[in-house]
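Left out: one protein chain. Kept in place: all the others.
What follows is subunit A.
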């Protein structure tokens, strides 16, 4: 267990003006009793709506913010008390806060970080080469950071966070604002990192494709509470999201026809297009039954939509 949090809480005092001089103080819990354990080598998606407490949690795990209550250990260390020791063992990419030297060529940041983290020359070169190959840094490593595109900069940030071989990598919205190609580059890089298995990754994101492609385990947080902790499939099961079969027919759909294991949700286009929602049965069985009952022209099976699930989840809790 590389990360453990029990009853983790962060309260902020917010003052609000009431009247000319008086101010009212309110305590707002950004994180309100989060329990979380992460095993070594896991890739965890930490998701939730804006203001749910994702970033605040990450900042408590990295020693940036002091928790108001609860217990937290990362790599066996208490993050705030052992901040600098922990810093050598974790890597951090906070989308909006660059770790790079703005006015200097990208490679200068890398060599500065080598000295800051005291990485032996050989290890540094090997890790840099690996990142460079996977992320295609070579074409812009001599460019000052301020002239990089967001996508290039993010690849630089990822590399910068990994050069000291951290045990845990914290990523706060690493794909936000990136173009499609850069997103793909970041995702496949993280997939690769995950496959190698020696780096634990905790990732916050709003990007549903990130979730589907990367995260085996999802922790959903809302209003400072964990509302779901499990796999994507479990999330689907819990919110009863189902696969959908859409079939185009040669002849109109016979009214009143039912198929075992599926529910007819709509009949359109002169009864020549029918939408079925799977309910327990495997897609193959339903398709076979369908083919027997009617004459099929075209057919598609749609996976449950994570977007729907997540938006339902967010709505549910708010």
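We adopt the following convention: a contact is a pair of C-beta atoms (placed from the backbone, for glycine too) under 8 Å apart; a residue touches a chain by one contact, two chains touch by 3 or more; residues count from 1.
Heads up, the rule we're going with is that contacts and distances are computed from a predicted model.
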{"item": "Name of the absent chain as recorded in UniProt (options \"Sodium transporter\", \"succinate dehydrogenase\", \"Acyl carrier protein\" or \"ABC-2 type transport system permease protein\")", "value": "\"ABC-2 type transport system permease protein\""}
{"item": "Touch criterion as defined above, residue of A:4, A:99 or A:184 at the omitted chain", "value": "A:99"}
{"item": "Selected from A:112, A:134, A:267 or A:301 as touching the chain missing from the view", "value": "A:112"}
{"item": "Which residue of A:3, A:47 or A:65 touches the chain not shown here", "value": "A:65"}
{"item": "Where the missing chain touches subunit A, by residue", "value": "12, 50, 54-56, 59, 62-66, 80, 83-85, 87-88, 90, 92, 94-99, 101-104, 108, 112, 115-118, 144, 172-173"}
